[in-house]
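The other protein chains are all here in position, but one chain of the complex has been omitted.
Just so it is clear, A, B and C label the chains in written order, and each chain counts residues from 1 on its own.
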Amino acid sequence: MKVLYFAWFRDRIGMAEEEIDLTGADKLTVRDFIHDLAGRGDGYATAFEDMNVVHVALDMQEVDHDTIIGGASEIAFYPPFTGG
Amino acid sequence: MKVLYFAWFRDRIGMAEEEIDLTGADKLTVRDFIHDLAGRGDGYATAFEDMNVVHVALDMQEVDHDTIIGGASEIAFYPPFTGG
Amino acid sequence: MVRVQTEDFDPGAELDNLVAARTDVGASVSFVGHMRARNEDRVVETMTLEHYPGMAEKALSEIEAEAHKRWPLQASTIIHRVGPLKPGDRIVLVITASAHRQAAFEAAEFLMDWLKTKAPFWKKESGPEGDSWVSSRSTDEDAAQRWTASGKSD
Partner (left out) sequence: MVRVQTEDFDPGAELDNLVAARTDVGASVSFVGHMRARNEDRVVETMTLEHYPGMAEKALSEIEAEAHKRWPLQASTIIHRVGPLKPGDRIVLVITASAHRQAAFEAAEFLMDWLKTKAPFWKKESGPEGDSWVSSRSTDEDAAQRWTASGKSD
């Protein structure tokens, strides 16, 4: 699955996107996946330390942390929007 | 005093402005003056038949019918505003 | 800045004039009133805007000053055309500039509401059924009223 990081997620993790092989995505929630990611290193841990500001989109549709990843081909992590 | 007529006041009275000599303006209300004008002919009578839509400005300041004309040098009659 | 004129105006150029070389404006709202070919069920071929010269400019300046008293505006523009207009023509322009969008939006709405009910302009419509002076609308009165007493701005 393609994993995208925006704004300070990208800064902290140190890359804009990566490819991660997911197994059991039909049972894995966004929250489970965040826990897996947070264990990948210091940058990830810092990026995901405050779950209140971790926003997630599956295939460009915003979802909450309880959503099952399922067949999504792209997941994106980003802080609250500040455009306009 | 310079008397101005706008919109359908001008159409009904048949002129945009006229000069009228006022005596006793320090005691004359706008309402009194309207009654005088209404007696000047059919056009005037038609223009002033519905007092609810007779709006008045003295020296470019909107006033109500009870206002004393006093030292004003210009009086204007017009219907409700419809600009914008 | 307030202007009453027969010529057309350029909304983009007026906005540029207002905000050019400023770096304290965060939001601008430009309202343009356009002439429609139909008003309610009437076909309108020409609309003629009449005004009371002198009082019109004075009323617009007072309305503009009132907006600046109520909202933190950095600048504003009011332009009202007079004379004969055709469908599609621009009639009126209001621009408000502020640090934040809420003030800009509210002040622009306020300017339009008050301009419609407190500035000496009158519209005459001409169409296939002849000429007629436009009646004032109670909805415009209601819109103007909301800015007094317990209005939205409080």
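Quick notes on this structure:
The criterion applied here is as follows: a contact is a pair of C-beta atoms (placed from the backbone, for glycine too) under 8 Å apart; a residue touches a chain by one contact, two chains touch by 3 or more.
Note that the coordinates shown come from a computational prediction; the quantities given were computed from them, not determined experimentally.
Every shown chain touched by the omitted chain in the complete complex is listed here: A, C. For chain C, the residues touching the absent chain in the complete assembly are 10-13, 15, 19, 21-38, 87-88, 99, 101-102, 104-105, 108-109, 112, 143. Against the chain not shown here, chain A presents residues 4, 6-8, 11, 57, 60, 76, 78-84.
By our rule, only the chains that are shown with their structure count from here on.
Using CA-based centroids throughout, the chain positioned farthest away from chain C is A. Separating the CA-averaged centres of chain A and chain B is a span of 73 Å.
The distance from the centre of chain B to the centre of chain C, each centre being the mean of the chain's C-alpha atoms, comes to 26 Å. With centres taken as mean Cα positions, chain C sits 48 Å from chain A. Shared interface positions of chain A, i.e. residues touching 2 or more other chains, are not present.
Not a single residue in chain C touches at least two other chains.
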